[in-house]
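All protein chains but one are shown at their positions in the complex.
A, B, C, D and E label the chains in the order they appear, each numbered from 1.
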Amino acid sequence: MSGQSDIRPSPISPTVDFDRDGVQHGHLRLPYSRDDSAWGSVMIPICVVRNGSGPTALLTGANHGDEYEGPLALFDLARRLDARDVSGTVIIVPAMNYPAFRTGTRTSPIDKGNMNRSFPGKPDGSVTQKIADYFQRELLPRADIVLDFHSGGKTLDFLPWCAAHVLPDKAQEKASFDAVEAFSAPWSVKMLEIDTVGMYDTAAEEMGKIFVTTELGGGGTSTAASVRIARRGVANVLRHAGILSGDVETAPTTWLDMPDGCFCFAESDGMIETMVDLGEPVQAGQVVARIHATGRTGLAPQEVKSGISGLLAARHFPGLVQVGDCVSVMAVEV
Amino acid sequence: MSGQSDIRPSPISPTVDFDRDGVQHGHLRLPYSRDDSAWGSVMIPICVVRNGSGPTALLTGANHGDEYEGPLALFDLARRLDARDVSGTVIIVPAMNYPAFRTGTRTSPIDKGNMNRSFPGKPDGSVTQKIADYFQRELLPRADIVLDFHSGGKTLDFLPWCAAHVLPDKAQEKASFDAVEAFSAPWSVKMLEIDTVGMYDTAAEEMGKIFVTTELGGGGTSTAASVRIARRGVANVLRHAGILSGDVETAPTTWLDMPDGCFCFAESDGMIETMVDLGEPVQAGQVVARIHATGRTGLAPQEVKSGISGLLAARHFPGLVQVGDCVSVMAVEV
Amino acid sequence: MSGQSDIRPSPISPTVDFDRDGVQHGHLRLPYSRDDSAWGSVMIPICVVRNGSGPTALLTGANHGDEYEGPLALFDLARRLDARDVSGTVIIVPAMNYPAFRTGTRTSPIDKGNMNRSFPGKPDGSVTQKIADYFQRELLPRADIVLDFHSGGKTLDFLPWCAAHVLPDKAQEKASFDAVEAFSAPWSVKMLEIDTVGMYDTAAEEMGKIFVTTELGGGGTSTAASVRIARRGVANVLRHAGILSGDVETAPTTWLDMPDGCFCFAESDGMIETMVDLGEPVQAGQVVARIHATGRTGLAPQEVKSGISGLLAARHFPGLVQVGDCVSVMAVEV
Amino acid sequence: MSGQSDIRPSPISPTVDFDRDGVQHGHLRLPYSRDDSAWGSVMIPICVVRNGSGPTALLTGANHGDEYEGPLALFDLARRLDARDVSGTVIIVPAMNYPAFRTGTRTSPIDKGNMNRSFPGKPDGSVTQKIADYFQRELLPRADIVLDFHSGGKTLDFLPWCAAHVLPDKAQEKASFDAVEAFSAPWSVKMLEIDTVGMYDTAAEEMGKIFVTTELGGGGTSTAASVRIARRGVANVLRHAGILSGDVETAPTTWLDMPDGCFCFAESDGMIETMVDLGEPVQAGQVVARIHATGRTGLAPQEVKSGISGLLAARHFPGLVQVGDCVSVMAVEV
Amino acid sequence: MSGQSDIRPSPISPTVDFDRDGVQHGHLRLPYSRDDSAWGSVMIPICVVRNGSGPTALLTGANHGDEYEGPLALFDLARRLDARDVSGTVIIVPAMNYPAFRTGTRTSPIDKGNMNRSFPGKPDGSVTQKIADYFQRELLPRADIVLDFHSGGKTLDFLPWCAAHVLPDKAQEKASFDAVEAFSAPWSVKMLEIDTVGMYDTAAEEMGKIFVTTELGGGGTSTAASVRIARRGVANVLRHAGILSGDVETAPTTWLDMPDGCFCFAESDGMIETMVDLGEPVQAGQVVARIHATGRTGLAPQEVKSGISGLLAARHFPGLVQVGDCVSVMAVEV
Partner (left out) sequence: MSGQSDIRPSPISPTVDFDRDGVQHGHLRLPYSRDDSAWGSVMIPICVVRNGSGPTALLTGANHGDEYEGPLALFDLARRLDARDVSGTVIIVPAMNYPAFRTGTRTSPIDKGNMNRSFPGKPDGSVTQKIADYFQRELLPRADIVLDFHSGGKTLDFLPWCAAHVLPDKAQEKASFDAVEAFSAPWSVKMLEIDTVGMYDTAAEEMGKIFVTTELGGGGTSTAASVRIARRGVANVLRHAGILSGDVETAPTTWLDMPDGCFCFAESDGMIETMVDLGEPVQAGQVVARIHATGRTGLAPQEVKSGISGLLAARHFPGLVQVGDCVSVMAVEV
């Protein structure tokens, strides 16, 4: 699209200089006039570490505001990265959807924006759309490789995996899968998205970038173990890309596919009982969850059965469930 | 206290007959006039299974509305219990603080009442106080043994344990610890409460009842594993009490103490990073968590250090933390 | 009770003089400090019409804030009453629970107080309790006869009736029923309350006052017909009491009883379908309402059957219903 | 318009097969990611009854979520319709704006969308726009005749009528009025809309469909009488269309026009007093309502006078009114 | 842009006739269907005073709903203006963003619309956009001179000034500055906006109108002094334009520039301490404010230093401040 929006400059101004060597800690400042501050701003933390003209990695967390392995690994990396260990540039935005991150919610409290369905964004749109537009037009074009951290957030829980998409450009695809392999999460996934509209992933891939993403747990928390995976992963990806010195710290990973029929959805409201835990094997037709009516005792729960065999890769997290919620996701080893 | 409140009858009326043999599924009806229903009611599910004149067990879940192992085990038990297998009476209230359970919150959405700090309750108080009063004056007096399920809820996570209190009456205490042993959770705890004001536990214990409680996980979810522990535990306690036929299914348990200095609290707001996972050993002075400022990159996190050695028994769950929140609880093996 | 509260004077100050002859329009001023007005007040409109030393009538509406026949009749009466037509005193408070009346809700938006369960009130309690206390200690003692208007509000709908309570003092009871007869609503009811705790009715009756009340429709609206009943009724009661000159305008009324088993409650949530309209005859066992599940088509509705024969006197009003809501009330002709 | 939106497929997927014979109860599933369910869905109930290749009727309720005659008639019809009685196809969506229907509000709680001002919708718009788009591009094209139920909702009350629009294509208009006549509501209306932008009606009419609508009461409730009209009406329309076997059950109807000047609006805030009830005659200049100031007694109410003679066809329902609210609508017999 | 929106007529209808001589008090009626009034309206007060064919002034306040000097001066002017004193037309809209004005908030409670970033508006957009569109297409074209009152609102405080923009058309610019001079505020400002997208100012200026605006204080209040400035200013502008008879009442004014670097922003959250009051001189590098952390005592406040010398022209008003809020604005005398 080549409408008026694209010509308009982004209202966001960075307080860092992307072309300066060294370590800079700053903000992306987005003016945001609101009832409790007429001349207020959204201030998104950013760190740029640059040493000469090598490749550029763009590292992001909190694309969804309630996912913590990414922000924890990236705030830590930003604090510890020494420019002398870098060849090229590392751009770190630990919390892309910063308003959502501040409230610990998936979407923005300002406009309910789901960052990962807001691309390519709009410079004159909502706050979430303005942030997406800045990534689309200013940050993504600078990057050679993009690592975007996800976890399940408050309402889903995942096996810890790193992933990339099946792509039409097989060279780009291979480079992406190689980066996933380097990340060395316990599980690795080749993803085929049904609906890529509005995704950050797609925005990056359509520019030809190497794009790597993760799901590293969930529930709106993190564990010592899941954060260790994230920390090792981001360092490995930077080493693999030649930006950080040193060898990739390999660890064994198992590759998974998510075949047709891998999703189960709730057909009623109620209290959910997970019958299988993450990583456990499931046979086609097996009950993976039960949904209990909560209005009275003595009623039979609704059973949710998997349509396929495999292992439980993701599940609904909160104790209550609503009709239409995703209850479980199955995966099969490649 | 012998004020006017105590003489006033409870506004709650049960639709079950506690003295009738067989299985009954019904409600505790509490009239509740509100803007969207002038003559509405809170309808708390209750199940009574009775076979003759044996002892009475009172089984409760969702004392806090976001804790699920108890309700899952008790809705299941209520649906499957056959009166012929019972000697005496089993009273099951799977969701004590039913309004809180319906919204999946710790406290009641009606009056913000924390059920476990509302005893002995008031017949003319708030909705939560009226429910507490009904337990205080109607249900607890009927019971010989009381099992009240807890987990960490949305904001805490616990090792799975069963527990009873250190009591002045050592015979009562022993009977309680024996019931804990019968429950056969992976961990068992001898608790010494600092502040027992308003607790359901205290109300029951002061009447001389055997009172057993649990912490079986948390995060506002449950797992297949944690629900299995709850199901086995409740059946074991009923068998141990001679109410349910059959032998206790024993499983190994480790007894824990929670010594002075076991609690760590957050001294600032921020994003929390758990450095140790549940059940892992900790040395005195070790960093158990770090709290990261989220306004900018490059700042050192605040470190939270354990004052004692032991193993991590409980922790803050959400990714964000506020000053004064409990960050971690240590325990030591007996 | 003779506690400290009773000695403390009410914080409410009237801007009218109850002992002055003539017509006065003023307010009951209740200081109410809040976040948006540190030195704010609740200003409850009041009208006093006095002519000499005859009897005193206390007329009130909007005891529940979403009931309109009373306020409409009383604002109109206050505007039109000529002191020369009066012998004694008429005190008119068209909207007792004034904060609730301003928001059109049953209970107060400030403290969720249900005025008719707040007596005798407290001078140092919540706003609703302070208003109740002022009626208890200042206004009720001045009255010989009290007329308190009710309707069904937003969530109930009633046949239009006037009513008084069966009382232990049969002289007081007869005087009350005579006033009901004078009101001349289409229906008249002898009420026997189960639970009188906190009611304005009880407070007045315990002081030996003649107390008359109504239910004149509902749904949070009024009709031209229902307001005509209210207007005629209040004038008739004043004439009957000898306060207003002229004869009672009699109209035929039918006396009803509300026998045991007259209430039906919803046993599930859903969309309600009333199968019988107000005033229509019902046989014991007849379906008076059906509750439809709304999550999918093809399910059978739950049927609500009347336990007794009679006519439909009141019903749930909104299209949606929750478990425990009163669905219908039956009455029988005396 | 031929923008990108139109090419994009709807995100909604049905769980029914529109081309399969028999009765199917299913859902329209609309993925909806939100803070409390990352992978949640809106699940709109749908029923398809098909028997061979005859004409197709599309029947809808709860276009506005607080109007109940339509949903009550359509959930009932869906449960009872036998495919053997049908020639062609009946598509039943009892609650178009399903999120609004679940909360009992006119507009959607998700995006405040007024369904009847959201056509033609957008596949990448808000939830309400996505539903509208699915009707626009998937359901309306399948239909020969469309019946969309309305009532007054929580804030208006109407005489019970069936209606169709005056249309430029007089053959289409005649077919529509014939269907209205078949519906056999007590009143029938020939409507001339001033502003048809965004209406479902217009969307259907522009495709050349026969479009019939209703207003069958209001107040956010229904009566036994109003639901009987709806049930008979929908069966009559299906019989009239040759889809359902049997003869139309005719009942007398009176045709009305809504001439210029039929609307009265409030010119101040206050408590409204309806001076005329629905169906009663009104002379030009007559006071149809009064608006009382509620801050003090003794003030004269504002009078609202009808500009034309006729009968009262609709009115404001709640007891409180705001400046600019529609107070009354007059109609004249044809 | 010449899209479909522009062809569609505005949904707003005025109850005044802009071409009629005399004084008219009326409304701009904007239909607004909402959950609590299906057929409701936003009713924006408007006053038109016309006497013959002279020039037209368009006077507006409450472009932001929490700024009061404008509405106070304009409600007063509308009440007192005598058509015989006028040559031409005065159109007064004391509260442009009327929904925001009713709630005392900067932006609209309906759609969070900031009126001054909503131009040119949309006839089928949100309520704020519909109002903007009406000004864009109906009111601005009628005007020769436009005076739009602003103050700081609840979150900013300003020196009292009148201002106009530096414009490419120097004749238009001079006419605007002359009008500013006529206004005779204590301070006068030549403004150069960085971002003019969506501003009412820009919409007017692009049509070639003389556009004058103000900042007259702030804090969400007004003073007797600031209202006097506003009253004198609007009369002076009308006199200067030849619309109102009489001479301009001149008063001394000081012209200011707002040079590059005049803004300071908060770099952390906390409690703000203003170190300099409005109008006081500041040297480059001087601390103009300190931001205190509020979580504990004993911490050093963050200092905010001015980058330039000048005088303090505006400041953050509330006691608490958030990162990114504008803390202070410096100006220099011309």
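Just so it is clear, a residue touches a chain if its C-beta (ideal position, glycine included) is under 8 Å from a C-beta of that chain, and two chains touch if they have at least 3 such contacts.
Keep in mind that this is a model prediction, so the values were computed, not measured.
By the touch rule given at the top, the unshown chain touches B, C, D, E in the complete complex. Among E:115, E:256, E:276 or E:331, the one in contact with the hidden chain is E:276. Contact with the undisplayed chain is limited, among E:166, E:197, E:225 or E:284, to E:225. Contacts to the hidden chain, counted on chain D, fall at residues 268-269, 295, 323. Annotation for chain E: contacts to the undisplayed chain at residues 23, 25-27, 43, 45-47, 66, 68, 71-72, 75-76, 78-79, 92, 94-95, 101-102, 104, 157, 219-225, 227, 271, 273-277, 280, 292, 294-301, 317-320. For chain B, the residues touching the absent chain in the complete assembly are 1, 64, 66, 105-107, 112, 114, 117, 152-156, 195, 197-198, 265, 316, 318, 322-326.
Criterion: only the chains that are shown with their structure count from here on.
Interface chain B/chain C: under half of the residue numbers present appear on both copies, so the contact uses mostly different residues.
The distance from the centre of chain C to the centre of chain D, with each centre set as the mean of the Cα atoms, comes to 35 Å.
Per-chain CA centroids place chain A at a distance of 43 Å from chain D. Each of residues 27, 43, 295 in chain B touches at least two other chains. Shown here, the protein chains touch in an arrangement that is not a line, ring, star or fully connected set.
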